[in-house]
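Only a single protein chain was left out; the remaining protein chains are all shown in position.
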Amino acid sequence: MSDKKTALRLAKNKVFKFIVVLFSLGSIIPLLFILLYIFKKGIGVINWKFLVGLPKPPGVTGGGIANAIVGTLMLILVASLFAIPLGVSGGVFLSEYRKSKLAYFTRLSVEILQGIPSIVIGIIAYLWVVKPMGKFSAFSGGIALGMIMLPMVVRSSEEVLKLVPRTLKEASLALGIPYHRTILRVAVPSALPGIVSGVLLGIARIAGETAPLLFTAFGNQFMNWNLFKPVNSLPLLIFNYAMSPYDEWQRAAWGASVILVIIVLLGNIISRMIVNKWKTRF
Amino acid sequence: MENAVLRTERLNAYYGESRVVKSVSISVPENKVTAIMGPSGCGKSTFIRCLNRMHELVSGAKIEGKVLLRDKDIYQMESTLVRRKVGMVFQRPNPFPTMSIYENVLAGYKLNGIRLKRSEADAIVENSLRKAAMWDEVKDYLHRRGTFLSGGQQQRLCIARSLAVKPEVVLLDEPTSALDPKATSKIEDLMEELKESVTIILVTHNVGQASRVSDYTAFLYLGELIEFGPTERVFTVPKSKKTEEYLIGKFG
Partner (left out) sequence: MNKERTFRAILILVGMILSLLLLAIFLSLLWGSFPSIKALGWKFFYSEEWNPITNKFGALPFLIGTLVTSFLALAISFPFSLAVSIYLGEYMRAGKISTLLKVTIDLISAVPSVIYGFWGLIILVPLVRNIEMKLNIPPYGVGIFTATLILSVMVIPYSATIVREVIELVPDDLKEAAYSLGATKYEVIKDVVLPYAKSGIFAGLLLSLGRALGETMAVTMVIGNNNKLPKSLFAPANTMASLIANEFTEAVGNVYLSSLIEMGLLLFIVTAIINIIGKYIINRTTVQMRE
């Protein structure tokens, strides 16, 4: 009797494990399949001309995506210039004034900001930048992306700065080094690997953002270097070409997808490596 | 008593409402090792943190009374200047992890934005490391990170770092509590040599250490100064019953 019971329990145990493994495979395999599929479709499209050439009208072969690459870089640059200084100093503030009332609200605000859909951030960038300036521009797109990146930078900076031992700051202060230099030249450099890795993750994230760019950076068929004019970006190009009926453009979208995925994955992988290899040992 | 380099007058220190140092008046003689001993929680760390204005960094911390460095009230001086004149070494070795040994020694200059000529810098590094009795050990590794050194070496590096800015007084806050016996004895020997050029205030809860290295000993109990005098006298004929009980290990 009890033997039967035990056998049943063990059987249940096995069945359960089987189900768990099955469902795990069922979730990971399609995801990997998506990645592989993108590479299969896109890798053949990529060559030098594709990277440095400009888009051609539908029906004409041999178009490139240089304008989208340049645009993405411009957007990342503006976003970084906005989000990194503000984000890192926000992280310093939160780690230095950990328990203050203001820090509580700042932290809350940043956490909520991180969960706001990017399309809503796009609306804000439209209201705050596009509308007053009266035009779509790389600048407004960069600000939108910067606002998405900002909470990520704040939170990762705060976390690593909190790990800097108090004794290290004390050692610096005890040498007669003023507070601001202690923070900027002892605390921040010690936390630098973590900060850089957070920034990289943020860049990888915004590099693929599309929704907030639709009504800020807007997209542009031509090469544009002007910050105050509409600009294309990789995800925008993928979106527009993917939705187009032309085979040539769809092929270009696959190529652009591969490049975008590589950028995003590299950002994530490098960020991980920095944390593992270059970590400050206290 | 000899020339006093540092003096406190009715010094009180608070964390919020609680008074952890109670009206301590003491004169620290020049070029001697003065040990501050007492059971843990007696306020000895807080006390020496008042001597280089580190105490005020804790929020809610406050002091009353005076601390005089060569008859000048340090609480009327620029705090960063005070800390350059009164250096400090902490319980746990804390070399700057992002800097090399060389840069660590020069941190007091570099981080203050003081530019040095290459030859000056080299001289300060060598001199400070020699004083900390570790020049020979590290002279070939000056440009490696300080965090790769052993605990005892790291602590001596921290001593060199505080000596490099040429302080008048160095506060050692239980500098050997995180070290093994061998490293401890090295640092104890070092203090003996150092006192020729600098005044040393040593906080310790180790009675043996106080008796081995100090010239003067102060005994702090529950924030009050129970006894202060030449070490030999304090250890042989303590005036206070409490000191005697502490010395024979009745508490703490």
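Every chain is named by a letter (A and B) in the order it is written, and numbering of its residues begins at 1.
Here is the rule we go by: a contact is a pair of C-beta atoms (placed from the backbone, for glycine too) under 8 Å apart; a residue touches a chain by one contact, two chains touch by 3 or more.
Given the structure is predicted, the values throughout are model-derived calculations rather than measurements.
Shown as candidates are A:Val52, A:Leu81, A:Leu102 or A:Leu163; the residue that touches the absent chain is A:Leu102. Within the set A:Leu35, A:Leu54, A:Leu81 or A:Met133, the residue that contacts the chain not displayed is A:Leu35. Touching the chain that is not shown, out of A:Asn13, A:Asn47 or A:Asn226: A:Asn13 (per the contact rule at the top). One of A:Ile46, A:Ile119, A:Leu192 or A:Met223 touches the chain omitted from the figure, and that residue is A:Ile119.
Annotation for chain A: contacts to the undisplayed chain at residues 9-10, 12-13, 16-17, 19-24, 26-28, 30-32, 34-35, 37-38, 86, 89-90, 92-94, 96-97, 102-103, 105-106, 108-120, 122-124, 126-128, 147, 150, 154, 178-180, 183, 204-205, 207-211, 214-215, 218, 235, 238-239, 242-243, 253-254, 257, 260-261, 264-265, 267-269, 272.
Here is the rule we go by: only the chains that are shown with their structure count from here on.
Chain A and chain B have Cα centroids separated by 47 Å. Interface of chain A with chain B (complex): residues 165, 167-168, 170-178, 181-182, 185-186, 189-190, 192, 280-282. Those residues of chain B that touch chain A in the shared complex are 52, 54, 57, 80-85, 87-88, 90-92, 94-98, 107-108, 111-113, 147, 158, 161-162, 165.
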